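Below: one structure in structure tokens.
Every protein chain of the complex appears in place save one, which is left out.
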Amino acid sequence: AGGQPAPTQAPAVTKAPVAQPTVAQPPAPTQAAAVKPAATQAPAASAGAKVKKVAIVIPASRTDHGWNQQGADNLTSVGKELGITAEVAENQGYGDITPVLRDLQDKGFDLIICHASGYQTVCPEFAKKTKVKVAAIENQAAVTPGLISDIETQAQEAAYLAGVLAGKMTKSGTVGVVTSGEPPTWNYMTVGFAEGLKATKPDAKFLYSVIGEAAYEDAAGAKRVTASELAAGADIIFGMGDGASFGMVQAVEEHNAKGGAKAWFIDVIGDKRDIDKSKLLLSSVLFDYSGIYKQMIKDVEAGTFGKVYTMDVKNNGVHLLDLPPGVPADVADAVQKAKAEIVADKLKVSAISDSQKMRARINELFPKR
Amino acid sequence: MNRRSFVSAITPVISSGLVIAAAFLVGAILLSLLGKNPLQAYHVLISRGLGSSFGVSETLIKMAPLLIVSAGLLIALKASVWNIGVDGQFLVGACLAGVVAPKLAGAIPLVPMLFISALAGVLGGMLWGVIPALLKVRYGLNEIITTIMMNYVAVYLTSWLVKGPFKDPQVVPPQTAVVPEAFRLPPIPFTPVHIGLLVGLIAVLVVYLLFRNTTFGFKLWVLGQNPRTAIHAGMRVSRLTVLALLLSAGFAGLAGANDVLGVKGMFQGEWNPGYGLTGFALVFLARLDSLWVVPFAYFFSFLLLGGEIMARSANIPVYFVDVLEGLMLVFFAVGVYLERTLAERDRRRVPATQGG
Amino acid sequence: MTSRAGIDSSTTDKAGSQDSQNVLVEMRGITKRFPGVVANDGITLTIRRGEIHAVLGENGAGKTTLMNILSGMVCPDEGTIVIRGQEANIESPQDALRHRIGTVYQHFTLVPNLSIIENVVLGTPSRFVLALNQAEQRLREMLGGFELTVPLQTQVRHLSIGQQQRVEILKVVFRGSEVLLLDEPTSVLTPVEVKELFGILLGLKAQGVSLVLITHKLEEALEVSDRITILRQGKNVGELGPAALAGKDDVELKQRIVDLMFGGLPPQENGGRAKIAAAPAVLSLRDITALGDRGTLAVQEMSLELRASEIFGIAGVDGNGQKELAEVIAGQRLAVKGRVTLDGVEITNCGTSAAVKAGIVYVSDDRLGEASVPAGSVADNLVLKAIDRAPFSKRAMLNWSAIQANALRLIHEFEVKAPGPWTRLSTLSGGNIQKLLLARELALQPKVLVCNKPTHGLDLKTVRFVLQTLRAQADKGTVIVLISSELDEILALSDRIGVMYNGRLLATFERDEADLETIGHLMLGVRI
Partner (left out) sequence: MSAVPLEGFTTALLSAALIAAVPLLLAALGETFAEQAGLLNLGLEGMMLTGAFAGFFVALNTNSAYAGLAAGLGAGVLWGLLFGFLAISLRVDQVILGLAITILGAGLTGFLFRSLYGARFPTLDVSLPKVAIPLLAEVPIVGPALFRQQVVVYLTWALVVVSSFVLSRTRFGLELRAVGEHPFAADAAGVKVFRIRYLAIAIGGAMAGLAGAFLSVADLNFFVPGMTVGQGFIAIAITMLGKWKPGRVFVGALLFGSLRSLATGLQVVGVAVQPEFILMLPYLGLIVALVLLAGRTALPGALAIPYERGRR
């Protein structure tokens, strides 16, 4: 699994300088490292060195049942599996995370995963200064053999499947998206979802609303926004909101409790089945980083670190949560069919991270919004 | 004026020490209640935050924005202008700096480039400060409310700016173009700390001198004591109010520029360090006494940095840092009370002379 | 006065036993120290049933402190208080009120944004849900002679000083106090109002209420009181009982009291001033019209021409637009109509800063609320208006040594009782604060000096000092606008006198053609 760059984007590896392997060297003394960019030192692509400590830096809480938890949990489990230290630096926000990176370097971590596209500038800069290996998100340009890798998540592909699912399942013909802001990952999925929906139900009505800027904790807001979309006729909600998404679930719950046509919720990242008391969870777009985390560690030890790792439907890095019982067979088939096409590269889902382009795209798909 | 304040110079040091101890003690109790080992945790805090070279340097780096923001808050609060809008002013300033800097980088020499970018930050802050200022003097709107509201507006405005007009098309996340490292704030010679720290120290010193030695500071103080008196004394109250808020906001914007030019290299969506609250805490703990801001700034910076590391290494939820910070504020407040009571007792002992 | 005669006999005839059971409150060996000051120094004071007991003393003598101790506002360091024969420890106003001791404080204690009736019932035991109507009923019954002219629902901030003081008295009477402490109640009243107040006090006395009257005005003390205690520098330096007060003829008695109060007084030189030369006007007002804080017409079409070194006295009952007029001249209040010119230059609505620069200074009567920074030091307050001038600042830089020197000089020149230049202003006594403010304004070498109640709350000595200072200033060429409700002071000082009523200047007199009667009537709007 993993390895090949995403079909949609051209690999950036060629641009990167070639790594000349050298013997393993202890992490450079902080002071020196901090004072002068140690450009003279050779990239520490340390073939053969066993990886003992890996860390992940995440912007929000490791228990957000979303993006942050996904990365943290995956790395922790990989750590357990391989019997190595896995440390999680949570709630880092988008301020200056250099202190944390410095600390991790100081403690001799072999690999630091900067688990947010928002870290894609600071981490490579840090790596270049200190020769500590890092993995960035969504920054192919920074890829440097032996030093910097990049993680590409083709979330839109799985979101497309969710769109297909929604298109098949909706009875009202109205489908709603609720987001806690417009970070790249959410935008990718919004577009993927919209395209999947359009492909399955061209005349569908598509609702889109944002709870607020970085409103990942605003569960109450999420509930109100979701309730409004449901009231506007949506019977399927595709919700992206980490902590806030619990508010969405509750809105759907209360909507269903009123009786009338049942509404479904499609979640992203993370599996809420354990708290899905009223069985309204239709599915979830799941990410699984453990595959590529293991791969990375292998590559570091093999001295082949420093490339683009892609999570897509093909390598099952992103996939849909198994559909609940009682979902008609034809629906499942439609999803399977779409998946097959994506895997066979017959179907390209546009990868759009930019908010404005994203909005342009959904307006183009569903003009009468 | 508080330069003559009766609290003798040394008491704050002592009480501050006690206060910190008290906060850590309560924190320790809380930890042990939840089955954690406080000693180990605190050991990490000290050894990483103070013991390690990177700990010290990073603490000093984090200090810069705190100092700059506090300098501004000192001006506003001494004039009783309640600028709660530091965060918004910071964001707008940072955003403008983040837009201007990359364009200038390389186009013109480093020094003017830094100056102009910093200026952009200051102007951004002032732009955000002038609105509540005018609302206050024109319509008598209480700045506490308007500045709070402006914070939210700033978040949405800047987030739109970096998603739309000013987004760097080359990269995925919403952020401005990156300033090449060669064009960031240079380090203080022989240290890994960028010169933002000096800017911060100078800012605080300037404010100290402003209130100690200038008529403008004196007028701000009178205004802060009682606007009616300021009017009666022939001071231009509206002008003073606007200036106080503008300067304060300007410093906030400068802090934004500092972070963009010093550490981040660009302005980024969802970035909101919220120095305002910490700055407020600092300034009040320093009892609006300018120079005291410096040690407090160092300590808070140390706490924010070491606290996070402690939480991680001793696997305590990071929220524990906030708990410590909050406790410290409470105990500081109590400390102030104790000092005052002692001071009054001293004054009672003054041999009573006859008559008034 | 009949009432006094009555008491005289009682005390002269069967003294001793009678007297002792007459005693209502006894303060024994009261001592109170404040930082740097002994405000009360082993004072003993006895208050008897149904007497009016005047307490005299110069500024800072400790009168207010003594009263505050009895009213529970200040706790004494030493001494005991005996009420109705039992030792009482008064630790809070609640305690004092429980002992039926009511107080009218030197600085009024009314809540400005509450209505009259709300202020009156505030703090009285009542049901959870207020029954203001019933309270009003009771109040009206008690009111009797005592007219309030305004509805009881009016918010207190809308009342004139005189009215406010009536409310203060109402408050304590409403609670059925047996002892009534009044700290300088007359200092804010016009002669007419003073008469009325005394009427009320005598009425209360007749009902058996004991009153303690703090004042600086000897005549007043002698007029109503049965007993006079004199404080000096925190000590009780003498008590004159009914006998002493009755017997002697006033002149001698007065001299004796004054000696006790001040240990001798410089003789007052009231040398008549030379007539003002017919020079062009320095300050001139052309039909000035201005609004009051409540948007009502406070000053209406007032015109004035004031020449160099002229002292123009404005007599009038409080709240007839004098304050507003003063503020217009000082640039502190907008004139909606008319022009103000100084030396021919128009300065209408130029704002305070310009006015001060132009040489117009204003001694406000609101000493703590407007004229000073109570939390600031004496020195800070003394340069409040001159901070932009040399030597206190050069090129916007402060010169603290000059500021300190200035403070030391003025404290000395004006004989201010203050521990030092850096003491907190608010800890000074009312009188001393006023001296400081006056000192500050005069130090500005003004062309025009507007002063509102410059001697309010000052003791005789200080009053004379102030009046002399003003006259001297006028002789230097300064135009002085003297606003006061103290007629005699206006007569003593002014070259010309105008009477203000309802925001209008009813009439102006040259000093020699002015007489108390006419002016007194005009102040009440009565033309003769």
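Per-chain residue numbering starts at 1, and chain names A, B and C are given in the order in which the chains are listed.
Assume a residue touches a chain if its C-beta (ideal position, glycine included) is under 8 Å from a C-beta of that chain, and two chains touch if they have at least 3 such contacts.
All figures in this text were calculated on a predicted structure; none of them were measured in a lab.
**Q** Report, in label order, the displayed chains that the undisplayed chain touches.
**A** Taken over the complete structure, the missing chain's partners among displayed chains are A, B, C.
**Q** Looking at A:232, A:302 or A:340, which residue reaches the missing chain?
**A** Only one of A:232, A:302 or A:340 touches the chain omitted from view, namely A:232.
**Q** Among C:103, C:165 or C:462, which one is in touch with the chain left out?
**A** Answer from the full complex: C:103 touches the omitted chain.
**Q** Applying the definition given at the start, please give the residues of chain B touching the unseen chain.
**A** Missing-chain contacts on chain B: residues 30, 34, 84, 135, 139-142, 144-146, 148-150, 152-153, 156-157, 159-160, 163-164, 277, 280-281, 284-285, 317, 319-327, 329-330, 332-334, 336-337, 340.
**Q** List every residue of chain C that touches the chain not included in the displayed model.
**A** Counting only chain C, the missing chain is touched by 68, 71, 73-75, 92-94, 97, 103, 105, 108-114, 118-119, 121-124, 126-130, 171, 374, 426-427.
**Q** By the contact criterion defined above, which parts of chain A meet the unshown chain? Give residue numbers in ascending order.
**A** Contact residues on chain A toward the absent chain are 61-63, 65, 69, 73, 174, 176, 182, 205, 207-210, 212-213, 215, 217-221, 223-225, 227-233, 243-244, 246-247, 250, 275, 277, 363, 369.
In the analysis below, only the chains that are shown with their structure count from here on.
**Q** Calculate how many whole Å lie between the centre of chain B and the centre of chain C, each centre taken as the average of the chain's C-alpha atoms.
**A** 47
**Q** Chain A to chain C: how many Å between their CA centres?
**A** Here chain A and chain C have centroids separated by 77 Å.
**Q** As a quick test, compute the distance in whole Å between the mean CA positions of chain A and chain B.
**A** Chain centroid spacing, chain A to chain B, equals 35 Å.
**Q** Using the touch definition from the top, which residues of chain A touch two or more other chains?
**A** Nothing qualifies.
**Q** Considering chain C alone, which of its residues make contact with at least two other chains?
**A** Within chain C, no residue touches at least two other chains.
**Q** Residue numbers of chain B touching chain A in their complex, please.
**A** Residues in contact with chain A: 48, 52-55, 57-58, 61-62, 155-156, 159, 163-164, 167, 170-175, 178, 181, 187, 191-192, 259, 263-266, 268-273, 305, 308-309, 312, 318.
**Q** What part of chain C is in contact with chain B in the complex they form?
**A** That would be residues 33-38, 59-60, 233-234, 332, 351-357, 362, 364, 369-373, 375-377, 380, 384-385, 387-388, 393, 396-398, 417-419, 422, 428-429, 432 of chain C.
**Q** For the complex, give me every residue of chain A touching chain B.
**A** Touch list, chain A to chain B: 30-31, 34-35, 37, 59, 87-91, 93-96, 98-100, 102-103, 106, 117-118, 120-122, 125, 138-139, 141, 181-184, 213-214, 353-356.
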